[in-house]
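Mind having a look at this structure? Questions to follow.
A single protein chain has been removed from this complex, and every other one stays in its place.
Chains: A, B and C, in written order; residue numbering restarts at 1 for each.
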Amino acid sequence: MSTAQAAPQAPTPAEAGRPRWNDVLHDIAAGGFVRTIAAVILSLAVASILIVFTNDDVLGTLSYFFSRPGDFFVAAGQAIGNAYAALFRGAIYNYTATSFEAGIRPLVESLRFAGPLIAAGLGVALTFRAGLFNIGGQGQLVMGAIWSAWASFQLHLPWGLHLIVAMIFGFVGAGLWAGIAGFLKAKTGAHEVIVTIMMNYIAVSLATYLMRTPVLHDMDGGNNPTTRPPDETAVFPRILGEGFDLRVSFILCLVAVIVYWWLMERSSLGFRLRMVGLNPDAARAAGVNVGRMYITAMVLSGLFIGLAGINQSLGRDGNFGPGIDSGIGFDAITVALLGSSTAPGVLLAGILFGMFRAASPTMQLADVSPEILGVIQGLIVLFIAAPPLVRAIFRFLPKPREVTELNTRSKPQLEAKEEVQ
Amino acid sequence: MSAVATHIEPEVTQVASLAPRKWRTPVLLAIVAGVALIAFGLLGRDEPVRFVWSNAADSIVLPALESTSRLVGIVTGLIAAIAAGASFWYAANRRKVPVWIILIVGLAFLAGLVAWVGAGGNVPVVFLLTGAIALSTPIVLGGLAGVLGERVGIVNIAIEAQLLAGAFVAAFVASSTGSYLVALIAAMVAGSLVSVILAVFSIRYLVDQVVVGVVLIGLVSAITNFLYSSVLSQNSAALNNPGTLPRIAIPFLADIPVLGPVVFNQRITTYLMFILVPLVWFILFRTKWGLRIRALGEHPLAADTVGINVNRWRFWTVSLAGLIAGLGGAALTIGAVGPFVREMSAGQGFIALAAVILGRWNPWGMAAAALLFGFSSNFRVWAGQAGSALPPDLIEMTPYVVTIIAVAVVAGRVIGPKAAGKPYIKE
Amino acid sequence: GAAPEDDASGSPAADTDFLACAVSDEGSWNDKSFNEAAYGGLVKAEDELGVEIQGLESSSGEDFEPNLTAMVEAGCDVTFAVGFNFSINDVMTNVANDNPDAHFVWIDGWNSGETNLKPIQYSMAESSFLAGYLAAAYSTTKTVGTYGGMDIDAVTVFMKGFENGAKYYEKETGTPVTVVGMTDFVGDFENTGLAKSISEGQLTAGADVIFPVAGGLFTATAEAIRESGGNAVMLGVDKDIAVTQPELADITLTSVEKRMTQAVFDVIQALADGEAFDIEPYIGTLANDGTALSSFGEFDDKVSDEIKTKLDELKAGIIDGSIDPLAAP
Partner (left out) sequence: MKLELRGITKRFGSLVANDAISITVESGQIHALLGENGAGKSTLMNVLFGLYQADEGEILLDGVPQHFSGPGQAMSAGIGMVHQHFMLIPVFTVAENIMLGHEPTRAGVINLPEARRRVREISERFGFHIDPDALVEDLPVGAQQRVEIIKALSREAKVLVLDEPTAVLTPQETDELMATMRRLAEHGTSIVFITHKLREVKAVADTITVIRLGKVVGEAPPSASTDELAALMVGRDVELTVHKDAPKLGDEVFVVRDLTLFSPAGVRQLDDVSFSIREGEVLAIAGVQGNGQTELTETIVGLRDKARGSITLHGKELVSEDVRHVLESGVGFVPEDRTVDGLVAEFSVAENLMIDRSFSGPFTKGPSIDFAHRDRFAEQAITDFDIRTPSRDTLVGRLSGGNQQKVVLARELGRDLKLLVASQPTRGVDVGSIEFIHERIIAVRDSGVPVLIISTELDEVIALADRIAVMYRGAIIDIVPADTPREKLGRLMAGVTE
């Protein structure tokens, strides 16, 4: 009989269903986990060099390096030790604290910072899966924040209901804002990268403007653009008691991870989104309305990012200003990429970035400037994203069982390009 | 039989009398013309407005054109309407509306708008145009690197990083060596260095190009911030005081009214931009290197099968393109304001990215898009100063809104190099 | 490391010494302006008093609270919070109330009942008023310009005082003075290109004195002035630009100083000397030299004695309350 398995040793369909253990182990070693650890180790090693050579004490010893080289190494060791101890103290557990509650606070802080990064990361990831690139996290987050903020102090509703209504406002604001880019893409072909970049600037300007008007601003409270503080009924309650600022919105971010997973891996809508992302022509021929999927993807993305915005606006007792995004929208891109747009990946990447944010003060106190911290973050991403490089350095790591296709698409685009002047 | 059959040419270009006419462009133009005529003309304020063409110090001083804003609005509106009418003729005859008609409508609209905003005062034409060029220079230069990168198949999100690196290095080197030439070269090398990292990681280590780009933006901004704090600002008089490149007036040409000060009295960075846009276009579309570059961005495997070393070409193209982006960085500091300021690229690399797409990966188109952005940025500055009724926060949006309208209405569906963003892996 | 961490040898446990700390606004200690002026006080105290210092930069508003808390945990004897932004989300109030034993000083802030929070405020309109008058008097075109980084109180108060000062000149002399740029804002403190374009627009409109209230962006104005080739000058804010940027001394008429360096130093010195922490607001005014015009530097002989006398008179008037710099004349 004819057969396509050129290799006799290729498994027959029957046995292919069962995973084979050596393959599984191989995949673990070659794929995600070990490599990620290796990448983190590698970037911390490179970061150590940076820490050493930007540390004043160490640099001081360099001037007399040749007379007393020992000093240099002692100082270098100390600088690195201090820096990583600070990282641990700032992001995970503060072992110098007097109580467990104080000791564990850094971890809680890490999670608090991670929440919006995860939610926004999921939003960006969703567009990646649908073949789009949403750089507009900042604008969507700001919109989610100000819409929910508006509802949180302009409407006065009973406890519980108020929070839900304010959240819905936030989702609608962010979803609509993101939807504009999807709509323009679907209807006019406007490239979403351009539109979302521009919409970031517009959102911030618009928010700033509204934060000067009675719509959002307390006109008795000075002229600086700020919102009013939310009603108490519209604020997320704290989860771990008054001592920690971790709020219910964090749980929502975790729920978002599950929702995202279900949506992308299990639901038929997610299936269509992925289809459009991988081959829009085939999707169209399979009955999927590609334009509608673009709008859907952007709106859904806006909803996830909107959750990040809601977390920012209703996860606090006080007011906020136009800088509410605080870089989350942009970091979300990195989080999504680092998490390879999968639910667990984004979750872990978000937590990692949350840790870096949380550790910033202690690291700075240990003489690691925030810029160096930024460099370390960048290196980790780069190394995690560059398996061949990590493998080239750690030669014991096996190669993944990857095969690649020599597949070309020679047919002209199905949809003739509209010529436009 | 075979003699007959082999000469069949499936005809694809028969023009049928029934082909539908396309009204999109004329209708859009008519709307634009209508807005101009009604809003700026008929409903416009009837106040005097002076179009000022020259400075008193210029060698040839053109008298200012004095009129009223409504009159200007009506005249320009009529011009636009006539041109729009002509476009209907083209559409009715199933012909493409020529670019010059669109240009006329656009310029007439602009003139009406400017008169409307400037009603009751002066319209400083030279300022509006010079500023537009100044503000778009870094964007155009960054955009050229973007065009080359994407054409060869490497998406360069890191233009922002290249601008920042070039700006920093240019300011630092010019201050410490005193030589602008060395500073320009150093800035170009810095821009190229960013490219090299982009190229090595995406080509050799197969990191997603967007990931590398995003990371590079973070890295370069962190590094320049760090060096700015720890080195430059410790002794800014010696290390961050580069001054700016001298303006070079081209003899005679610089004396032409309006055009002279706008085009022929510029810095070397701007002249290089004037040269590089056509040059890059020429290389891309007229030389064998360009043919290969474009082939690599569309279908690298096909290029490989005719003996073009895909990754080597990609590496060199991207790295050399980085030189141009570095120059764009220099245009930010020694080409404009002198000293380096933290994060002074302020998102212009992203604007460049948008210009690349809006300009359809073509150097001319990209430059036009960047110029549109530069003009609207400068326009918003002037509109603010001319006393627009809108609050400043909303006026700030002008360039971004204009760009969105441009991409949605004018640019439409754009399809970039198909292989851009994908690593080339054979086995 | 960067200057901020100069003596941060990583062991903040040393209780014996005095530890003075500061948390920056969203920006770095080297912003050539606001944060730099405040941090200068810490550095000065370190140099002259031998106290230990510690600084934390905030990259966004989200960092304020963690940074302040980290300073408390690091055992700071006093912590300076730089900027009104610490009011957002009531960060300053909350941190002060949560840490009743720690001492905080809030620059551009206020006290709303906290027992451990000392505000340092400035009446910047006062010196800006003088600057506006000076600008109008100095200008030959009788057109002066100003613009801001962002449209926020900390910026607009300078611009408002400046405008009022210029208009005061108009009212007094009967010479019409045009103030351009009251609605000109760059939108951030980074975009030098736009700042330059705004400055050029003002120069084109005839301004020959420009007052940029935009942090480090004054370099863009300086370049626009140099390029214009005319005799325009600019005014600095926060610090004396003619001193900190000597290369610009030839076009810097004067600067509107917000003498935070001294105020911060004074607070540290008092505490280090063992004085008790007080929550009395410190308000920098013309009267106490907390804010002032810098010396005219290279322009000393270009400013007539008549104007100098007039400025002194105005200053006296502001001090005694007969002139309100925030009210349009």
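As a convention for this text, contacts are C-beta pairs under 8 Å (C-beta built on N, C-alpha and C of every residue); 3 or more make two chains touch, one makes a residue touch a chain.
Values in this document were obtained by computation on a predicted structure and should not be read as measured data.
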Chains still shown that are in contact with the chain withheld from the display: A, B
For chain B, the residues touching the chain missing from this view: 1-2, 4-16, 18-20, 22, 94, 286-289, 291-292, 294-295, 298-299, 301-309, 426-427
Positions on chain A contacted by the hidden chain, ascending: 1-11, 13, 16-17, 262, 266-269, 271-272, 274-275, 278-279, 281-289, 401-403, 405-414, 416-419
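Here is the rule we go by: only the chains that are shown with their structure count from here on.
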Centroid spacing, where centroids are CA-atom means, of chain A and chain C in whole angstrom: 37
Sites on chain A at which at least two other chains make contact: 54, 205, 208, 212, 225, 369, 371
Overlap residues in chain B, where contacts from two or more other chains coincide: 225-226, 229-230, 391, 393, 396
Residue ranges of chain C in contact with chain A within the complex: 1-2, 4-6, 8-10, 12, 26, 54-57, 59-63, 66-67, 69-71, 74, 84-85, 88-91, 94, 151-154, 156, 187
Of chain B, residues touching chain C in the complex: 122, 124, 127, 130-131, 134-135, 138, 225-226, 228-230, 233-234, 236-237, 241, 244, 247, 332, 336-339, 341-344, 346, 348, 377-378, 381-382, 384-385, 391-393, 396
For the chain A and chain C complex, residues of the former touching the latter: 54-57, 78-79, 82, 86, 90, 109, 113, 205, 208, 212, 222-226, 229, 316-321, 323-324, 326-327, 357-358, 360-362, 364-371
